[in-house]
Structure formats: C-alpha cells, structure tokens
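Missing here is one protein chain; the remaining ones are kept as they sit in the complex.
Chain lettering (A, B, C and D) follows the sequence in which the chains are written, and residue indices restart at 1 in each chain.
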Amino acid sequence: MNDTLLWLIPTLPFAGFLINGTIGRKFPRALVSTVALLFTLVPALIVLKLWMYMKSAGAPDHFTLTGAPWIAISGYQVNFAFAIDHLTLIMLGIVTGVGFLIHVYSVGYMAEEEGYWRFFAYLNLFMFFMLVLVLAASFQLLFVGWEGVGLASYLLIGFYFRRDSAANAGKKAFIVNRIGDFGFLLAMFLLIAHFGSLDFANVFGQVNALPHGLTGGFLTAICLLLFVGAAGKSAQIPLYIWLPDAMEGPTPVSALIHAATMVTAGVYMIARCHVLFDRSPFTLAVVAIIGCATAFFAATIGTVQHDIKRVLAYSTVSQLGYMVLACGVAAYSAGIFHLMTHAFFKALLFLAAGSVIHALSGEQDMRKMGGLWKRIPITFWTMTAAVFAICGVFPFSGFYSKDEILYQTFIRGGALGYTLWAVGLITAGITSFYMFRLWFKTFFGEPRFDEAALAHGHGAHADHDENLAPVHLHRDTHAVMLAEPGQPEHDKAQAAHPHGVHESPAVMWIPLAILAILSFIGGWVGVPAALGGHNEFEHFLEPVFATGATALLPAPATSHALELLLAAISLLVVAIGFFIAYIFYYRKPGTAAALAARFHGLYNLLDHKYWVDEIYGRLIVSPLLGFSRLALGGLVDGLIVQGTGATLAGGTRGLGWLARRMQSGNIRSYAGWLAFGAAVVIAIVLFVVHPTHTNTLTLSR
Amino acid sequence: MVPTSYYLILAAVLFSIGVCAFLIKRNVITIFMSIELMLNAVNLTFVAFAHMWHRIEGQIFVFFVMVVAAAEAAVGLAIIIALFRARQTLNVDQINLMKD
Amino acid sequence: MPTSLLSILPEVIMVVVGVIIMLAEPIIAAGRSRKPLGWLAILGTVAAAGAALYQHSLFYQFQWRTMSAFYGTVQIDDFSVFFHLLIAAIVLVILLATLDYFEGTPNSHAGEFYALMLFGASGMMFMTCSVELLMVFIGLEISSISTYIMAGFRKGQATASESSLKYFLLGSFATAFFLYGIALCFGATGSTSIAAIHAGIATTTTPHLAILAIAMVLIGLGFKVSLAPFHVWTPDVYQGAPAPVVGMMSTAPKAAAFAVLLRFLFNGMPALRPHWIVLIEILAIASMCIGNLGALVQKDVKRLLAYSSIAHAGYLLVAFSSTRENAISAALFYTAAYAAMNVGAFLVITAASGYGEESRTIDDYTGLALRRPGLAALLSFFLISLIGIPFTGGFFGKFYSFTAAMYTGHVWLAVIGLINSGVACFYYLRLLSALYTRPVTATESTLATRRVAVPAGIALAATALATLFLGIAPGRVLHLTQRSTPVTLPATPAPNPEAVQPPATGE
Amino acid sequence: MNLDHSILTLLILTPLVGAIVVALIPDREDGSKLHHIVALVVTLLTLVFTLHLPAHFDYATFGRFQFEQNTDWIANPAIRYHLGVDGLSMWLVVLAGVLAPLGVLCSWNAIRSRSRLFFSLFLLQQVAMIGIFVSLDLFLYYGFWELSLVPMALLIATFGRTENRRRAAIKFFLYTFIPSALLLVGMIWLYARTGTFDLPTLQQLAATHAISTNGTALLLCSLAFLFAFGVKVPIFPLHGWLSEAVQEAPTAAVMVIAGKLGLYSILRFSFSIFPEQSRQIAPLLIALGAIGIVYGALIALVQTDLKKLASFATLSANSFIVLGIFTFTISGLDGGAYQILNESLIGAALFILLGLLYERYGTYDMRDYGGLAARHPWMVTFFVITGLAAVGLPMLNGFVGEFLILSGAMQTFVAHHVLWTVVGTTGVIFSAAYMLWMIQRVFYGSLGLRPEEVPGWDINPREHVELWPLAVLFLVMGVFSPYWTKGIETYTTSIASRQIASAAGTPVADRPAAQPTGFVDPNLGAAALGKQAPATNKGARY
Partner (left out) sequence: MELALFIIFGLLAVAGALNLLLQRHPINSALSLIVVMMSLAVLYWSLGAEFLAAAQVIVYSGAIMVLFVFVIMLLNAGEEDTSPASKFSRAAIIAGFPGAAAIFCLLTFVFLSERDHLGAVPIGGYLTGAVNNIEVLSHTLFTSQLLPFEVTSVLILVAILGAVVLARKEQ
C-alpha cells in the first residue's frame, strides 16, 4: 500500500477546504461542488483500495504511518502518525462512504443557498478532521480530529448565522463539547504523567504489560475522564443537550455530523481505548448505565416531539446510548456494529426528512404534514426502509446490531445486566413507537399542510427564517447597503424553484436509495450464529478487541436458544410499539391528544424534555454568570483588586492632603512647625543612638 | 562666681522667648525683632563660652553676628517696606496669598 | 600669585565682576538693555569656573591634596573645586537663560540681578571651601541675603514680596538655630574650625553640647536644603519667586549647604556618627515622604517642583547614612544630577511662562506639546529624570544614593526611598501626561508662544545634555566625586567612639 | 565582517535611529503618511535583522548565550554592556520584530494626527522591548525595563480612546513603576552582596549558593523581583491596571502591553538568580495561575465591552503561562515559553481585529454590534481563526502551549498541583465560552445598531497584509512546533534539570520507567499522595 495515498485520505478534503474556503466565493457553484465532491470521492476510493489491501492475504492486520513530529520536547514527543487497523478501516469506510453520499445529496439540497461555497468548505473541513480522528495513532492526534469535528460542527450548525437560534446552537454545541474535552484533556495529562506517551501502541502496550490483576486506581480516573470526553462528543447524559439544538444546521449536516459520523466518535474512542476501559470495571459499569439511561431517556422525549428533525435528533441520542451501552458491557464490536448500521439508517432518515422538508418548502412540523406517501414516493420508500431498520425489524440492519447489543447485555448477567437489558428492551419498544409515529404522521392520514400557501410561497428551505434569509454573503459592502433586504435574489430563487409539493431531484434521491439499500442489507455482515450467520463483523474486528483484559476474562456463556428467544422478545416489543403508533396516529388520530390531556403532567415533562435545559440554565449557567458578574467582577475585581489599588492611592493622596495642611500660608504656623521640628530633632539626637553601624563595605569595590 | 550654665540657661530662656514671640506676634516688624532677640541670646551663649574657654573666637563671632544682624536688618526692613507697598499691611496673617 | 589669593580666586573674580556690574548699572541709561551686563556676568562666571579648574590643575601639577590659606579659614581641595564648578555652572546656565528674561520689562533691575547673582554665588563658593564655621556663616549669609532679595525680584507681584518676606523671616529664624549650633560647638570644643572641632570632640568634657550642636546645625542647614520638617517655606517661596531664581535657589545654595553639612558631619563630627545617623535616617524618610505626599495634591507646577525638591533632598540625605567615602561621592553625584535636571525643569518653565508667569497650574500646561513640542520634550525629559528612569542623571543619583545606604545595611531606607520614588512618579506623570493631552476646553491656555531665545536655548540644551550625560556615562562623574572627599587637616586618628558616649540620660 | 557579534546592538540601534529620524520629521497637517512609512521601513528592517538570529543560532548549545557582546560601560557600579540571547530570548526578539510592523500597519489610519509623536514613542518602545530581551546585565536590563514604561504611558495618555486616558496611563505607570522600585532594591542588594550585575555570573553564584547565606533575605529579594514581574505580566490579583490600560491604549501599544516582558523576566531573572526561592514560592504561583485562568475567563464571560473582555482574556491566557512555568517541569516550561509567543501573536491578532471594528464603527460595546458576518466575511473568518487559536484548538498554536503547560502541571505529581491543574483546565471551557459568545454577539444574529447606521467595509488589502501572516503563523506554529521548542529547550533544560537535581537528589536515569505501585489515583487519593514524597519527582522522567 502506498503511503502517499494514505496520507491523501485526510489531506485531500483539507485541500478542498482550503480551495473552497479561500477562493471559493469567486467560483461558480458547479466548480465548488466539483471540488468538494472530488476531494471526498478520491479518499473514498483510496479507502476502498486500502480495504482490499487489508483483506488480501498476507497483509498485516494493522500498521502505522509516521510523519513529522508535531510536538517534540525532551521526554515527550508526538508525531503526525496514522495507525490503521480493522476498526479504523470500518470507520474510514463509514466516514468516506456516507460522507461522500451526503456531499452528493447536499449538491441538490443546498443548490439555492447563499454561502454555497462556505457550506462545502466546511463539509470538507469536517471530513478532514473526522478522518484524522479515525486515523490517529495517538490520543493527541485523535484529539485534533476530536476538536476539529467540533469546530466543523460549530461552523455548520451556525451556518445560518443570521438566526440567533442557529448561532446559539452552534455555540452551545462547541461549549458542551468543550466540557467533554476538558475531561479528555485531563485524561491525556494523566496518561502522559503515568506513561510518558500518548501513543496508542505505547500506552496500550504499557497497560497490557501491567499485572493482570491490576485494575482501577489511576486507570479508573483516566477512563472516567475519557468517558467525560466521550459523553460530550457522543451526546450522553448529562452532556447530550447540545445535539437536539444542533438541528439548527442544514439537514445534510445533521445527517453527516450529528447522526452518522461525528457523534459516534465517542463510541469509537471508547472502543479504541478498550484496553484501558477493560482495566476499570467501575468505569465500564458507569459507561453502561449512562448509555442505557441515555437511550431510554432520549427515547421518551422523542415520543412527544413534533419537529421531524428533533424526533430524529432524540432518536440519535437514544441510539448512541445503545452504542455506549454496548461499550459499557465490553461488547465493543457490537457497539461498532451498531455504529455502522446506525450510520446508514440514521443518515438516511435525516436525508429523507430533509427531502420531506424540501418537498414542503421548509416545513418541519409533523402536525402540518400527512399523506405524503403518494406525493413523494421515493422519499417515502427509502424512509420506510430506514424506519424499519432503526426499529429493528427483521431482517433490516438495525435488527442485527441492536439485538447483538441487547444480547450481550443480557449475558453479562447480574442484576445490572438484566436491568440494563430490560431498559434497553423497553427503549426498543419506545423507539418503535416514536419512529412509526413519525412515519404515520408524515406520510399517512390527511394532508395537513396548506397546499395553496406552498404554491405561492417561495421555495426557501426549512432552514431559512423568512426574515433573516442569509443573503449577500459574498457581496461586497456596497451591494449590502444597496440591496437590503435583497429582493432581487428572492425573485430569482422563486423563479428557479418549482412550487408545491414535489419530489427531490435525482442528485438527492440517489444517495437516499443507496443508503436505503445499505440500511436494509447492512446488518447482514453481522448475522449471529444463532440466526445461521457467522458474525463476520465481529471476527473482522477481533484483531483489535482481542487484546486487553476482557480477552483474558472467561467469556460469558452463550446460547443460541437464548439469543433467539431474546430476539423474538425484542421483535415482539417492536411490534407492540408499532401497533400503539398505528392506533394513535392512524386509526384514531385523537387518542394521542386525549392521552396527553389525561396525563398532562407526564406529557408536559416530556414535552419540555424534562426541563433539563432549564435546570442547567438555572442551576449552572445563571449562577455561574451571576457569580462572575457580581462576585468576581464586582466584589473581587471591583472591591479587592481595584479597591486595593484605589485605597492605596486614595490613602496616599489623603496623606498628601495632610502634608498640605501643614502649609497654611501663615508664617507663624510655619515657624511653629520649625520649632516643633527643632524640638524633635534635638530630642532624637540626644536620646536615640544608633546601636550598631558598620563601616565594612565601600562603593568602589 | 556665677556658674556658666546660668548664663547658658538665661540665653536659652531668651532664645525660647524669641521663638515664642515669633509665634505670637502679628506685626512683621515685631516678628523681625524677635529674631534679633534670638540672635542676642545666641550672642550671650557665645560670650559665655568664650569666657569659659578663655578664647577670643567666641567674641569675634559675636562681632560678626552683629554685623550680619545689621545687614539683615537693612535687607529685612527693605523687604518689609516693599511688602507694605504692595499689600498695605504689616499683619502676617494677611500675608498668606500662597498656601497649601 | 600669592597662594592666599589663589585659593579664593574664583570668589574674588565673582565679587570683582559683581562690583563692576553694580557700578556700571547706574551708568547705563534707564531704558537701555542690560544684556551687556549679563554677558559680563557670564564672562565672570566662566572666568570663575576657569579659576576653579586652574586650582584643580595646580593639584595635579604639584601633587597637592589640598591648599589651605588665610590661617586655615579656607581649604581648597577637590571637594571644593567640585562645588565651585557646580555652582559656577548653575549660575552660568541661569544667567544665560535670564539674558532675555528681563528684556522689555521696565524696572526689572536686571543689572542688580546679575550682580546679586554673582555675589550670591561667591557666598556659596565660600561656604564650600571654608573649614572655619565663621567663614561658613558669612558665606551662608551672603548667599541667603542675595537669594532673599532675588526671590522678591518681581516687585509688582504681591506673591513675590510675600515670598521674599517668608523666605527672609523663616530663613533668619533658622539662621538663629544654626548660629546657636555653632555656639554650642564652640562651647563643646572651644573652637569653630572644623579640624579643631574634630580634634576637640575627642577630648571634650561636655559631649552633650556637641550633640546638641549637631542638632542645631542640622536644623539650620536642614532649613536651607529644605529637609522636612524644616521645609515649610519651600512651596510658598518657590511659587512666588521668579522661575529662573527658583532654578538657582533650589540647586546652588542647597549644594553649598550640603557641602557644609558633609564637611561638618564627616570631617567635624565623625566621632558622633552613632548619634547623628539616626537623625539622618529619620530626616531622610520624613523628607521623602512629606515631599512626595505634599506634591501629590499640588496644582501649581512650581509648588509641585518645590515639594519634589523636598523629596529629592531626602533622597540625597539617604546617602549620608553610608560610610564617609560612599556617602560623599553619592551625595556629590546626586547634587550634580539634581542640579542638572531641576535647573532644566525650571528653565523650561521660564521659557514657557515668561516673566509674567501666566502659566502656573498643571492645567495651564495641558497641551504644551501641541504648540511647543521641543519645550514639552525637554520638560518630559527632565521630569523623567526627576522620576528616576534609567539613562538619566536622576536615576543614577538615586541609584548611588541608595546603593551607598545599602552598603551600611540601610535596606529599609532604600526600600522606603524607592517606594517613595514610585509614589512620586504619580505627580510627575500628571504633569507629563498633561503636556501631551489636548486641552479639554477650547480656550487657549496662556502659554506664551514666543520663541526661546538663543542663549536660553543653549542653557536648556546644556542642562538636558548634562542630565543625559550623567545618565549614560555616570562613571566619569562618579570617579570625580569619589576623588573629591574633603580633606581633613590636620589628619588626626579617629577617636574611640566609646569615649564620647553620653552619660545615661536618666539622671 | 561577522554580523554575529554586532547583530544585537544593531537590533537595538535600528529602531532607536528610526525613532530619532521620525522625531525629526515635522508633523504636517495634510495627512501625509511620511512618519508611517518611515516607521514601517524601520520596523521591517528590524524584522529582517531579527531573522538573522534563528538563521545563525546554534541549537546544539545548551545553557549558554549566543551572539554575545560584552564590553565595559560603567566602571562603577560595574555595569557592562552585555548582550546575548539563548533560544528563549531569541524567539522573543523575533516576536518583537514581527509585532512591530504589524503595529505600524494597524496604526496606519488610526493615527491621523501627531503621528510624529506616536511613531517615535512606538519605536522607542520597540527599542526598550528588544533591549529587555537581549540584556544580560541586570542593570542594563533594568534600564530598558524602565524605559519601556515611559513611551507606553505616553502612548496611552496621548492616544487613549476616552477622556479616561490620563488616568489609565498614570495607573499603568504607577502599577508597574512602584513594584519595579522594589526590583531595584533587590538589584542593589544583589549588587551590594556580589558586586556584579552580570547575569551569567550571578547565575553561577546562585548555583553555588554564593550570593548569600541568609535565606530570608534571598527569599525577600526574590519576592521583590517576582512582584515587579508579576505586576507586569499581570499575575492575578495584580492585574488592577490591565483593564483600563487595554481599554485606552491604541492597538499598536496594546499588542505589547502585557505578558511577554514580565514572563520573560520571570523566566530569565527570577528563575536564574533565585532557583530555589522560585521553587519555594511555586505552589502559590501555580495556584494563582490556575485561579487567574478561571477568574479572567469568567469575568470576560460577562463583559459587554470588547476591549475589557480582551483584557480579561489576556489575564486568563497569561495565567496559563504562569501556571506552566512554575511547575518547573520541562513540559511546563517549554509550553509556557512557547505560549508566550503564541499568546502574543494571538493577542496581537485579536487586538488588531478589535481595532478594525473600532475604526469602522467607533465603539467597543458589543451590544451595539451584531450580524456583521454577512458584511465582513473576511473579518469574521479572521476573528474565528484568532478565537480558535486563543481557545486552544489543536493544529493552531495555542493548543500546543496550553497542552504542554497543563500536562507539565500534571507531571509535578503533587496533589496540590494536580488540583490546580484541574482548575486550570476548566479554562478551556470558559475560554471557548467567552470567545464564541463574543463572536456571536458581534458577527451573528441580526444587524446591530451601529452597523445599521454606519457603513462598514470588509478587510482592505493593508489589513489583509496585517492579518494573513498572523493567521499563517497560527497554523504553522500549531503544526511545526518543534522548530520553536528546540530553541526554547536550550533554555528550559537548564532550568528544569536543576530542580530535579536539587529536589530529588537522585540521578534521573536511575528511576524505573514505570512504577505501577507508585501510581495513585489523583482524584481519589490526593491526600495520600502527600505522604509519598518520592512520587513528587515523577516529572523527572521528562
């Protein structure tokens, strides 16, 4: 395998970013998309070649590429180095493949947008950082990608920066991610302090060399801190709050970053560091509990959302919970498996939702949809595949991956294992319910949208706020001054855009179709033995996960019968979810509202997402800002820091006034001072004698 | 026989009265006179010491002090006259244009 | 030339030229310019400086350390030559600056001014070369009386005569103390010659009188150099007196008084050092603190500089806490540095505000840099030197002074001094920043806009260069000052300090 | 003729001559840019000269100064004209060289009248700054140190933004001058003890404990040094002057007002002359550094004035460096020294950008801004890049420094330090918060009040010239850090290794590479760590 080619995997998107980012605004749109697509397609092809190389006989199951040193000081060095193994390969495939498809989709979706060049530049930047993340051979380089995707996410969420909500969401995402990074950084510092390196191979080698019985201790600290990072990136409790808000970004962004790739980085990282996590059963338990809780918690919120993208966002959080749960029960390959299938179906869900929104000229509220299945059939069918996949309907991809997780959780055993399994199972039911709810509300029933309004309104996207359409991004100042609020652009857009409900163009639905196929068959690579498969996926990842403490522990007893039983149970639960949704939203559309009225408190709680944002606001953000403003800014800085200086200055000045008081202007009082001074001087001379005085040193030494 | 210290104490008394006079009197000329009183007190000290040491330098010094006093008187009174011309007062309490 | 005349040659030249000017003054018609007299005075001053240098060259030629004349009344050594040159230089610069100062002012008495300046300078020179307290006293009186008169020179101004009167009355008051001190000194040792006092201290039966004498002399001289708490006259007198005169009287008589103090303390009373050292410390601290604190709240620029001169006297006095050689060389350096920068500052004020002194307060100086950037730059430079920023004379002055104190372990004196110089920069900066600030009100401040005359320009340049030179190559001058410790004649071994310990004061 | 022996003098003289030349060109009312051009030429020339240093620097020489010049200046006191640089000061000199032309450029339009005064003062400030970095004689250094105050104070007093300028100038001056009076006391004391001001000599004396046997006096003296430097940095809570000075000072001045001079001085003088005393006081400084990070960031978070925000951001950023250098680990020292460069560049970029905004809209109040991203796409780009560099995004320069600092702090393995490391690391969260908050308020959302009234323009070619080099440097320094750190290490290794020798008393190599039994979970067993004295030397490995 040619090293240069491998280096090209991340650098090409970066080149794309630089080209589009600096001079892209002068390009025609076609050139922008050509550059962006080309610089994503080529890496995808290289990954394909790499895949074939790795599959070929005699190829190493992992190898490292080392480049120039990045930081080099005495005693510590980190290089630009990429490590490639099977895990990386899977991630590379997902990132480049799904990434490329979403790029294609975006060409159509963003066609009318201002800042087209900017969008693709950011997307390419994201690809670069994501690829660095998965390729990195050290924690520190991983952190580059880690932070970088956060940046790209920030930029893309805030793509419609005119809208305060978008800008806020971008900021929120970055800051919450930073909280996670805080943990990640501390973990890295501890790693350096203990192992003197951040190189994966080096660190894991040292950990593996530790006595087998050694667990916990500082490793627990490191793992917990790493998990803080993962929780931030992968939107786990308590740091999940940024992800729903991130839906402010354009829909392809939600698909790529906030569903398929970036948010799974946390899961990837845990899997990558499994050697460490295996040494800390406590952390694993924490991971499992948090993952499971997140899955359940987010799913419940998802049941009452009306915004189609928000439903998907909470489902993403929920599914990420499953992956984390998998990691927590040390079923890393199951987690990665679900990561992959999730990438397919969740990207598809978002893209299809985008297609719906596109069709309805920007409508995102499911209450204003309905009966769309005939109007936009391609979208409908692809979305259906995705919904079935996410709900885990046999034989869609989601079925295999989710079942694997639930099974692994169950066989972990113990009260914790069973509880987690139960919660996971219920979550699967809820998932089925809210996904089918979405499905029914969107595609079935009476059309609830205002066809006439759609026909006359212009074809702006959901992401546009009517008043704040981001125009003139590439115009110079004078144009801005003259053209506010930019009517000519609007007219042009209107003229160019077909009115009414419409199916998306081919450039959008082809990626949908591909992803739909993947959602359907994607799970077949991991068919468990119980279902007659060979679980090739797990075997593929074995070289990666075979090391570490888990591998040394006795494997829990497995049973095909149990596995089949559990699969059947979960299918049953899914079916129940489907039927509830069917009844509520298809057969008797009023039921849901009635129930909501009946259980008003519960509904309210869910509708307000458990008031978590508000609680954070009241308990953390406001007190912190208040503390900064009043206690720090006012008290400490104003009174103590500035006050000390002011007091000293004022005191000195006051003494100055005193000295000035001596100066009454009256000769007699002057004489008085002189006499007084004279008396003092005489007294001093007479009565005070210097005890010692040395004559030892001279100036002219 | 009178102890020399008596003369010195007398001089100290006169000197202190001179200082007090400087502090009390309001008329510039009188204040100037109190300085003369202080100089006289110093002169008495000089003479007493000259007597004690049996050295003539003390008396010479007194002689020079008298000359200096005369010169100072000339200049001082001239300054007082100039001030009176400018301000029409001899009261020190009113000579306080400059303060603080 | 007889040695005796040679030894007082600078003073003689000053006096003779002064007399000539005095005699020539009435001859020149009333309305005519007195500039020629000024040039004559300048010539005389240069000649006096030349004479001092000639004395110095004789030392080299004959390898003398000292030259004594008039029955040991005066003693010429490097110490006195240093001060002669310094005083001559100050007077020269002031004379240059005042050449055009009186022009166009009726009844300015310019001729008398020049004569008084020369007479006063001769008095100061006598102070620095006398080793007989009587002679010191006469010199002091000559310098004082001429400064009393010059302080009141702008007779039209009410403040001028008030300033003169205050200076005169309080000065005479202090003189009485000084005289008392000499009397007590005489009482303790039976002599008024410094050498004899040095010798007499060792054998005196009445050491308390000598101690008392130190106090009294310090009071008298402390007044002259405006040490707190004997500083009260300074602000008022400086405010009322003409700016060039203040430039002179804040430096030359102080230099002379410090010279006397150095000779008196280090040559006359070294045996009693444990007694006066504490006093020196306290006076130094008081002067620094009161001077700087007082200046903080001043609005009038001359008053501000008056307070600053109090503080500077304190900085200088810090040097006295060191050993003899260190103290004297540091003090001499400080005197020179202070003279350069302070004269410079007052010359700028002279140039900026003119004879009428319309610009008095800091507000009046706001925006000086806009109209007269050169003057503003010079004033900034002098202020920076007064603050004590490196590469200026003021900095090295302080540096040597505090280093000297440090050598005898007076760390806290140095700490207090340097903190004081930190406080001091506040008021200097207030003035400094005002110079560069655009005036808030639209009304033009009254700063004169006439050009600086050439001689005054030369004087300004000279002070600035001197300040800079002392800041860049202080070693040259320090070398000179280190050689310039006053010579004690006859050289007697230092007496055992134990012998002069006073009896317990409880009795 | 070999330039190596005179390059440092040349570096000092070039701006000095420039200042004199500028001062001699009279002000003209017709808005001519002659002063600007002369100043630009001079600063560019200086920059070219500074580049001579890294080109001819011997990276293999450790703990010794290069390009030395050592001649007599003043015999008494023994003050020598002793110049020289090591890797640390070399890069700082280059930094000063880089910042100066930027300062001139960003004053191009901001300074319209009295440009003669402005540029002469600016160039004098440049002289002082370079002088501080290259002086090896304590006294010479002090001279430049004080000299740097005057032009800065005058720049603030004369070219300040509001009526508060004089107050701010005086405050700045007093805050810096009074502590440096203490510094002078310390210097004089040292001189009285040793009779020399020569830094290498003093360093040797310090290494052999030959300065004084009086520990208290040495400690007090070191505190005097540290106090003076700390105010200049400024270290929390000595930052009282910073906010006002930053708010008032013109952009060109603000770029050099804080940080590097004080920090360099600590590294060069405090650490060299008082190695043990500095370590004695280190726990306090580490704590103050960590508190300063959070404190500055939190206050910046609630500011509405852009410059005030930037000033507290500066405090926060400088506190990182303080935290780093006082860990006395190689990592912390390297990171700290490197971060001085980074922070200066980032701060320069930030202040230039704020200056651009002010030039256009005449206010620093964030509430008046908003929605500028559409109007100024380039400006927002540079703002975001600068902001990201400031918050320590990997691949940009800020990250390398912060990472090394914090990891160095963690390596001290002292429970107390670990705690402060954690506190300091929270700074990455808060810094992101205030930076993004600021960017959002200025550039995102709907168009603000001022921009609605006033037409603005995006970055013009001159401004591009100012900002591109900085942006490129952010990236290059973030990616190729060894190029800089290898120079810095010629300095840091000598400082850090001495500590190990003195603290551990055992050779570094003797320690086993990994010692599992010594590991303690710092979060759980912080107290237990205190008892494990040997564990405190874990940093020795690095």
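Some points to look at:
Everything below uses one rule, namely that a contact is a pair of C-beta atoms (placed from the backbone, for glycine too) under 8 Å apart; a residue touches a chain by one contact, two chains touch by 3 or more.
Worth saying up front: this structure is predicted, and the values here are computed from it rather than measured.
For the chain excluded from display, the touched partners among the shown chains of the whole complex are A, B, C. Of the candidate positions C:Ala115, C:Leu179, C:Ala195 or C:Leu317, contact with the unshown chain belongs to C:Ala115.
Shown as candidates are C:Leu37, C:Ala89 or C:Ile138; the residue that touches the absent chain is C:Ile138. Contact residues of chain B toward the unshown chain are 1-10, 12-21, 23-27, 29-30, 32-34, 36-37, 40, 43-44, 47-48, 50-52, 54, 56-57, 59-60, 62-64, 66-75, 77-82, 84-85, 90-91, 93-94. Remark: the residues of chain C touching the chain excluded from display are 8, 15, 19, 22, 69-74, 107, 109, 112, 115-116, 119-120, 122-123, 126, 132, 134-135, 138-139, 141-142, 145-146, 148-149, 152-153, 155, 164, 187, 205-206, 208-209, 212, 503, 507.
Think of the hidden chain as still there; on chain A it touches residues 662, 664, 666, 668-680, 682-683, 686.
In this section, only the chains that are shown with their structure count from here on.
Rounded to a whole number, the gap between the C-alpha centres of chain A and chain C is 77 angstrom.
Between the CA-based centres of chain C and chain D the separation comes to 44 Å, rounded to the whole angstrom. Multi-chain contact residues of chain C, defined as those touching 2 or more other chains: 165-166, 169, 173, 235-236, 297-298, 400, 403, 407, 423, 426, 482. Of all residues in chain A, those touching 2 or more other chains are 649, 660, 663, 665, 667, 671, 697, 699-700, listed in ascending order.
By the touch criterion stated above, chain D contacts chain C in their complex at residues 73-77, 114, 117, 142-144, 146-147, 149-150, 153-154, 157-158, 163, 165-166, 169-170, 173-174, 177-182, 184-185, 188-189, 191-192. For chain A in complex with chain D, the residues that touch the partner chain are 25, 68-76, 140, 143-144, 146-148, 151, 154-155, 158, 161-164, 166-168, 170-171, 174-175, 178-179, 181-182, 185-186, 188-190, 192-196, 206, 210-211, 214, 216-218, 220-221, 468, 470-474, 476-477, 480-481, 624-625, 627-629, 632-633, 636-637, 640-642, 644-645, 649, 697, 699-701.
Remark: chain B residues 8, 15, 18-19, 22, 28, 31-32, 35, 38-39, 41-42, 45-46, 48-50, 52-53, 55, 57-58, 60-61, 64-65, 68, 71-72, 75-76, 79-80, 82-83, 85-87, 95-100 touch chain C in the complex.
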